[in-house]
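Removed: one protein chain of the complex. Kept in place: all other protein chains.
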Amino acid sequence: MKSNDHSANRRNFLKSTFTLGAAALATGSGVVLAHNNESGATTKTEKIKVLTTEGKVIEIERPVDNCKINPCAPPIGNDARQGIPGRSFVMVIDLARCKNARKCIEGCQEGHNLRPDQEWLKVYLMKDNPASEPYWFPRQCFHCDNPPCVKVCPVGATFKRQDNLVLVDDNRCIGCKFCVVACPYSVRIFNWEEPPKSDVSLEEYSPEVSLPAQVGTVSKCDFCADRSREGKLPYCASSCPMGAMYFGDRNEDAVSNGTETVRFTQLVKDRAGYRYREELGTKPNVWYLPPVNKMFDYESGLGDLSEEKQKVYDDIRYNTNGKHK
Amino acid sequence: MNTIDISIKNFANSLEKPSNRWYAMVFLLAIVALFGMYALVRQFLDGQIITGMRDNAVWGIYTANFVFFMGLSYAGALISCAGQLLRIKWIKPLMRMAELLTVSSLIVGAPFILFCLGRLDRIHFLFLHGRIQSPITWDVIAISTDLVFCIAFLYFTHIRDFAKLRDYPDLKVANWRKKMYKILALGYKGTDEQKKYLHQAHDIMAAIIIPTAIIAYSLLSLLFSMSLRPGWHSTIFSPYFVVTAGYSGLALLVVIMWIYRKNRKLEAYITNLHFNYLAFGLVLLSFIYAYFTFSEYLTDWYNQTKTFNMLLDKFFDFNQYAGLSVFHIVFAFIVPVIVLGFPWLRTINNVTLVSLFIVIALWVKRYLIVVPTLETPYIPIQDVRSDFVHYSVSWVEWALSFSGIAVMILIFTVASKIAPIIPVSEVEDAQNLEKPMILFKTKGD
Partner (left out) sequence: MFSLKNIYTWISLILLFGTVFISANQLSANSAAKQERVRMKLYYFKTDAGDRKIQIGLTAGSGKNMHGVKNGKVMLTSQLNDSTVTLATLETDTLGFVTLFLSPDLKLPMDEDGKSIIAANYDGDDIYASASGDMEISDIDLEFTFEEEDSVKYLNILANRIDGEGNKIPVEGLDINIGVQRLYSVLPIEKVETDEDGSAVLEISNDLPGDAVGLLTFVARIEDNDDFGNVTKSASHEWGTPVSYEIKPLPRQLWTDEAPIWMIASVCIILMGAWYHFFLSISKLIKLKKLSD
């Protein structure tokens, strides 16, 4: 619904050939020709070729039931203020695997119809102390359990749900930007100008999909709840070529990066997972695995960037700490 | 205090047919104000991309102006209400100017927070979906309450003057104005009972405005200190803002006094003494202000936390904010203390000039509160777009800022044509005031 799945497929081609088994098994859902779609949402169909007992190949159309959460259609209006029952979405980011490939950013931008200069997900170069090595730090909305942004919203346009998500209702946002200011992680961005046109109409707007974007309102990472309803990982997690981003449901105690699924508790326990700036008391729902035994040299992430873009990392790389040289 | 010849006929002239100069001034101010309106319309149509605000510095001089104008209002409210409650004789001639300052800066300042809104068309959502947990809601409630109270108080202090104007036969003004005076005077005839009621209304209103204004201005600081950001997340912010507000408002009152004194030949009413007293107040406030500023920065500087240090470095870096910081320190503290502190420098003109600079320096201070902190988030900005890293004011924001100043002057220009800028009845009253005021009655009173 949101994106061009076709190009996403193309991007994932490499991965899919190697993990075809898993991928194909996950989508193949039985030749039950008349499948009830209880959600009542627009039923997607797929055409399949079937070899009959007579030895003929016939093409039939059957509904695809991608629905993993009922209802499958993202809720509209005030219904979106309720969380998905029984879910507690979390993300775990393995900093040892990130090499600033920026595929997560591209996947997110494509999926959410953002301009190339609008990043819901940013990859920062971080350095914890002057002696340690810099590392790449992907940062999207942390969907905090004590969200400073939600506290300050004067109209309840941004809200916290029972399934951990912090979403923005663009139909209600008055654009005061107090939430942008209140977020200590600089997560939120503002639509300063008319955003690119979207296929989704304003009547279909759901805070879970965040489309269409509206000028003068705030937008941010929505954890792709609409994709979760179809059992799909968020764009960022599924685009990461390194499998650095694990997404999942904490209630199920499972997080997946698309190729590997692990227990959340185990992963965070074994790898000394931490939350960024725990001391702020915001209780984020994004965990980081420390950048130890990194798979890549951080400098490999600079390779494809222009000189101008590399310059913004100088402060971190040369320990100048924000001072002008 | 010497007895001054105070009579409505001394002021009748200033209320009658305006001069060409007056019309020219109104015209000029209106043009500046309308240009601001044009900028606002452009911003509404084109989106805030035409302002200098971007992600990171999502607030700019609109917010600084908002805080600044609100601050100006505070001093006026405090002076006029304290003067009323404490029956301070010498303050009486300044009361109307102080009240006008309060009301006009509230009227001009409040919209500045609205200019920040990306969706002005959804402004009613503030009431429709209002959340009481948000400091913005507190501000909306407090400021609108404050505005209503201050307008009411301004009107209360006008009633007796309106009655005087109604009863003054030689007043050469249009009939509608005479009719207006008659209605607005509420049939006040100066009987003892009417006097008593008016006095009670005055006192109640003055008593409630002081805490309202303090609350309103404290809440304003919460817009900042409730955010987890270096330089904002400070417990001292509320009293600091209140002191800054009083300081800037008092300084502007001096400037207004000077202008009216020169323009309307009010030397008999606004004397050296007033400048002297207010200069004393300014010195006192500049010390308190310096004390707060020092406390605020010293504690954070002493702790040397990472992000705050990054912010502090910007204040000391001449490529960044050191220029503005130095200007602020020199004109908000050093110069006032020297010029106002030594008697031989304390001339009326000097006091006024210093006051003007204090006002400007305190606007700069508001800018230094808002912008550098926004440019210094916890996660350092790594952006190639320079306008996203450094805020710069666009023409739209300048246009609206100057139109704000123009509207404020316009309010003064028009208001002082409606009623005498010196509250005639109040001053008259003060002359006969023998008994000290009674704050709380004791048994047997």
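All chains are identified by letter, namely A and B, in their written order; residue positions are counted from 1 within each chain.
One rule holds for everything that comes next: a residue touches a chain if its C-beta (ideal position, glycine included) is under 8 Å from a C-beta of that chain, and two chains touch if they have at least 3 such contacts.
Small disclaimer: the values here were computed from a predicted structure and weren't measured.
Touch with the chain that is not drawn comes from one residue among B:I215, B:V283, B:V389 or B:I405, which is B:I215.
Listed residues A:E119, A:E208 or A:D249: the one in touch with the omitted chain is A:D249. For the options A:K44, A:R81 or A:R317, the residue in contact with the chain missing from this view is A:R81. Which of B:A12, B:A82, B:L186 or B:V384 touches the hidden chain is settled by the complete complex: it is B:L186.
As for the chain not pictured, it touches subunit B at residues 131-133, 138, 141, 145, 148-149, 152, 156, 159, 186-189, 191, 193-194, 197-198, 200-202, 204-205, 207-208, 211-212, 215. Contact residues of subunit A toward the unshown chain are 6, 9-10, 13-14, 16-17, 20-22, 24-26, 28-32, 48-53, 55, 57, 68-69, 81-83, 85-87, 146-147, 150-151, 156, 159-160, 162, 228, 231-233, 247-249, 251-254, 256, 258, 261-263.
Basically, only the chains that are shown with their structure count from here on.
Centre to centre, using the average C-alpha position, subunit A and subunit B are separated by 47 Å. If you check the complex, the residues on subunit B that touch subunit A are 46-49, 53-56, 58-59, 113, 116-119, 122-123, 125-126, 128-131, 133-137, 140, 223, 226-229, 310, 313-314, 317, 319-320, 374, 376-385.
Put simply, subunit A touches subunit B in their complex at residues 117, 122, 124-126, 139, 148, 151-157, 172-178, 180-182, 184-186, 188-194, 214-218, 277, 280, 282, 308-309, 311-313, 315-316, 321-324.
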